[in-house]
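Take a look at the structure below.
Take a look at chain A:
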Amino acid sequence: MEDKKIFTDPDLTKRTVIGPNGEDITVDPIQDYFCDALPKKHEPKRAKIFESFFNWARAESIWVLGFGTGCGSIELYPLLTPRFDAYRFGVQMRPTPRQANLMIISGYLSVKTLKRAIRSYEQMQNPKFVMALGSCTINGGMYFDSYNTINRLDKYMPVDVYVAGCMPRPEAILAGFEALKKRIKAGKAEGANLYAENFETYKKNQKKIIRDWNMPDYNW
Partner candidate 1 sequence: MEYLTLQNIGLVTGFLLILIGLYGALTQKNILRIIVAFTIFDAGLNLVIVALSYIKGRVAPIIDQTTGITNLSEKFVDPVPQALVLTSIVIGVGVTGVMLTFALRMFKTRQSLDINDFKETKW
Partner candidate 2 sequence: MSIDWIKLLFTLLGLFIVLNYGLLQYGMIRRITARIGKRIGMPVYQPYIDLIKNYSMRSQITHGVMFYLGPVFRLAGGVGIFMFMPLIYGSYYWSNYSFSGDVILIMYFMFFGMLGMALGASEGGHPYSFIGISRGLSQFTTVEVPFTLAVIAVAVQHHSFSLTEIVAGQQGGIMHWNIMTNPFAGIAAMLAFLGMMMASPFNVVQAPQEIPIGPPTEYHGTYLGLLQTNRAILYVSESILMVNLFFGGATNWIELIVKSFLVFFWPVFVGLVFPRFRIDQSIPWFLKLPLILGIIGIFMV
């Protein structure tokens, strides 16, 4: 009888409120509060020269979403210190997913965090990139048989660069940035479009893990 345990969120269930003139207004939060459009694929510019110019700019200006998961987030901060100074490579931290291009999944993802990570990822704008740190995002690492962590990140979102290690040192992450830049400049970093194209698959995978997905499929 697992069904009974499913928690229904009172903020997301339909409800009736009384309008100013005494009329009944039915509010369906999912419908009314959230945009339920699905992601679209955004084609690159047809003119090759423009596209490569833009890709160069994207590669040289990587804005990282400050979202730390797992133990790897501690390895991110040294990037900004004089010793490693990721700014040199055009890498900057942004506090809001709307403005960020790169999401760094810095370690294992518990199911709960995965949900948030996906939301944040979806709120980033195309083109967007994902860098995954550590073994945990590749095969679960030491949490391979944990009941509440995922094993493979790229089942849930398209990953551009994996940086191996447990955890990778900042130098490795810097190398990861370089690799990502190459990928972007080569026009291969089309993760956002990949996600949009294979949205159903990704969503299915995500929902398999996240039982209480009670929001519209795509978080705008």
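Quick note on the criterion: contacts are C-beta pairs under 8 Å (C-beta built on N, C-alpha and C of every residue); 3 or more make two chains touch, one makes a residue touch a chain; residues count from 1.
Quick note on selection: all candidates are chains of the complex that A comes from, given by their letters.
Owing to the predicted nature of the structure, the values given are computational and were not obtained by experimental measurement.
Enquirer: Which numbered candidate, 1 or 2, lies in contact with chain A within the complex?
Expert: Selected candidate, touching chain A: 2.
Enquirer: Name, in rising order, each residue of chain A that touches candidate 2 in their complex.
Expert: Residue positions touching the partner: 40, 42, 44, 53-54, 57-58, 60-61, 63, 81-82, 85, 87-88, 90, 92, 94-96, 98-99, 101, 125-127, 192, 220.
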